[in-house]
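Here the complex is missing one protein chain, while the rest keep their positions.
For chain A:
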């Protein structure tokens, strides 16, 4: 199966009286070609789930599968190489390197990942749709929150990863931009066959989602 799968994943932080169970027996699936939403309030374990999906931390128990192969045993350089080639992260903040122009944010990806990045035509199409073409020579400090977030989305897409993992990608966007970004994620999933997972509490994204999970107090349920 192509996609990201979690089977009976548990994540526990701390021990004894300070023990917190962030995820409880989570079963989750994000298929290629689909936009999957994970909705939940603050502190529900959304970010923990996202970091486990992206191979940034290991579950306490359970299995993480990427295209049917185990990711939870991957560490160090192998995990770095996997993330660089397969995962595009869009985070809430600190997304962009402050001393690189928007254009150089993409050059940085080229410097580290020499092959397999977006071709010029597709890249132009994405930055056109995201409305950042005229921002290429600006620095992050000169961008609004919404512009920064759109550049971050473009940068995550630039390495042409199989999976896009986004943490509140629409937090800084106005309603019109939310619709556009949601539609872009939907198109990326459908047309490019990527699995797009968005962690959010922005209900405006529900319209475009193929699958919606709700995460409350570490327990996940799928919206029928």
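To be clear about the criterion, a contact is a pair of C-beta atoms (placed from the backbone, for glycine too) under 8 Å apart; a residue touches a chain by one contact, two chains touch by 3 or more; residues count from 1.
Convention: contacts and distances are computed from a predicted model.
Asks: Look at the options "Putative hemin transport system permease protein HrtB", "2-hydroxyglutaryl-CoA dehydratase", "Gas vesicle protein GvpA/GvpJ/GvpM family" or "Spore germination protein, GerA family" and return the one that UniProt uses as the protein name of the missing chain.
Replies: "Putative hemin transport system permease protein HrtB"
Asks: Pick out which of A:89, A:126 or A:185 touches the chain that's been left out of the picture.
Replies: A:89
Asks: Residue by residue, what part of chain A touches the chain that was omitted?
Replies: Touch set of chain A with respect to the missing chain: 22, 45-51, 54, 56-57, 77, 80-85, 87-89, 91, 93-100, 104, 107-108, 111-113, 139, 156, 159, 167.
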